[in-house]
Each structure stands twice: as structure tokens, then as C-alpha cells.
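Heads up, one of the protein chains got dropped from this complex, but the rest are sitting where they should.
And then subunit A:
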Amino acid sequence: MSSIIKVTQVKKNFGKQTVLKNVSLTVEPGTIYGLLGANGAGKSTLLKIITGLLKADAGQVNFGEMIMPKAQIEIQRRFSFSGQQSSVDDVLTGFENLTLIAKLRHLAHPQKIAQDLLTRFDLTDAANKAAGSYSGGMVRRLDLAMSLVGDPEIIFLNEPTTGLDPASRNDLWKMIRELKAKGKTIFLTTQYLEEADQLTDQIGFLRDGEIVATGTPTEMKRLAGSAKLQLTFADEATATQAAATLATYRVTAIDPEALAVDLPDGNMSSLTILKQLDDAGMTVVNFGLVAPTLDDVFMKLTKGVD
């Protein structure tokens, strides 16, 4: 499979400040790529360079055979880009926002396109109300609908669910998954690890202007380390005693009465540990398995800890 977007050694400075040191990434067609990073990591700048809004100081952006920005207009016909969270016109109605984009894309029957999208995104009732009066969830739906005008094959979304309540966020995730099911390629930026985990096929971690890690969500979690067994004891003395018994494992104290034990050989090794404690006559009050989250990777990578 050949990649649909290929970024090669892109560099960008604003004055003396280096925003992107050296970024390379590839996106496969029909997948969701998640660019993950903290505020100020350079996500928006990279997105602007890929979509042709900014010029890179060095490096190259390819869309298949075409090179950005040389073939800018041709490439821009194939994608849509929604900027800072949601770029809708507050004064115009939902219907007018959609016809505006349809007209700028020079499509036939802008009104019909707008109506269809309003129906699809459940905005028919609010079609003739100013977008400024919409709720946060409605604005994002309208924003996504605007991105789909003209049925582009690649959809860029900048932090699509930032600031949304959980219900609206789930709605939007569902819509993004539906787009993928229709064969669209989606490139999104996010600060939410859960979002990247839920949605993406491939994740790139951007830190200090560099992609410091890349892989599938599963590979990323493996990077975060093994699963942990959490053990709670009746008191501190028992916990200390248990820690000594499990000296061959990597044990960390969470609370005075609670320990976390790394499971290097997978979840099943927790049986051995529990048996070992039982044999030593120590009572475990409670236990649980904790899978590594993307937060663990995120914390490791953003803090630069190994």
C-alpha cells in the first residue's frame, strides 16, 4: 500500500523559535492518523504546513504523486481542513454556512448539498438559526458537515472534540468512525489519549517539534510498559512485608497499604504472585489488573523520562 500523505524532514522556525525540528510521517489511505501532543508541541503548525497554509523552511509534503505547495489547488480539491476546533460563521445560519462552502468549491446544487448534510448531521431543526446560537455539540457537527461538502477523500480535523461534553464527544467519534468506514482518510490532532486510542490506526507523538514515537495504539501501550497488578493490604506493615516477599519483581508503593507489581510475563503471572503471598500467609484485601494507558506513554514522552 502506498501512502496518501508523506511528510519528509519538515522544519519550521518562527523567527528564532524552532517550532518543528525535523518531522517525517506517513499516512496510509483509508486510515485514521492521530497526531498527539501537548499544547505548543507544534501540532497546529505541522497541520498548517501539510494543508498548505504555511510554508515549511525545509522538507517536503507529498500527496501521492503531487507535491505541496506546487500542486496546492489540485491537492486542496481532495481534502478539507477545519482549523481551530471549529471554524463556522457565527452570524450565518447552518444552511448558509454549508452553501457558502459548496459555492466556494464550485459544486452544482449547493442548496441540495446543504440540505442533505443538515439531515445527515441531525441539524434540520436548526438549519435557519444563526450558528452562534448553537450548542457546542451542534457547532462541531456543523463544522464536520462543512468539512464533508464536496465529499473530499482526506479530512483534516484539528482537535475535533476539545471542550465537548462526553455525550457529544461520543457522537462525534461515531461520525468519524463512519467516515473511515466509507473509505475516507482522516488526519486529526488531539491532546486526548483516549481519543487517539479509540479512533486512530496510527499515532505520532509530537514533542518539542519532533515525532518522538510512532505506532498503533497497541504498540504505544506496549511502549508504556507491562500491565500492573495492584494489591491492597489491611495495613502498612503487611504491605511492607509483602514488598519484601516480592523482591524479585518490580514493586512500587502507591499508598501505604497498596502496592503495584509489574507483570513482565503478562497477566497470568499475577496468579503466581497471589499464590506466593498466600503461601507466605499474607492476606490480600483487594487486587486488580491495570493495563498501561496512553497516558503512561504520554507522561513518559512529554516529560522525557525513559
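Keep this in mind: a residue touches a chain if its C-beta (ideal position, glycine included) is under 8 Å from a C-beta of that chain, and two chains touch if they have at least 3 such contacts; residues count from 1.
Keep this in mind: contacts and distances are computed from a predicted model.
Participant: Look at the options "SRPBCC family protein", "histidine kinase", "Nitrilotriacetate monooxygenase component A" or "Transport permease protein" and return the one that UniProt uses as the protein name of the missing chain.
Facilitator: "Transport permease protein"
Participant: Looking at the whole complex, which of A:R105, A:R120, A:R177 or A:K300 touches the chain that is not displayed?
Facilitator: That would be A:R105, which touches the missing chain.
Participant: From the list A:T31, A:S82, A:T161 or A:T185, pick the residue that touches the absent chain.
Facilitator: The missing chain is touched by A:S82.
Participant: Which listed residue, A:K12, A:K48, A:R169 or A:K221, touches the chain dropped from view?
Facilitator: Within the whole complex, the residue contacting the unshown chain is A:K48.
Participant: With the missing chain put back, which residues of subunit A would touch it? List them for me.
Facilitator: For subunit A, the residues touching the absent chain are 48, 51-53, 73-74, 76-77, 79-92, 96, 100-101, 103-106, 130, 146, 156.
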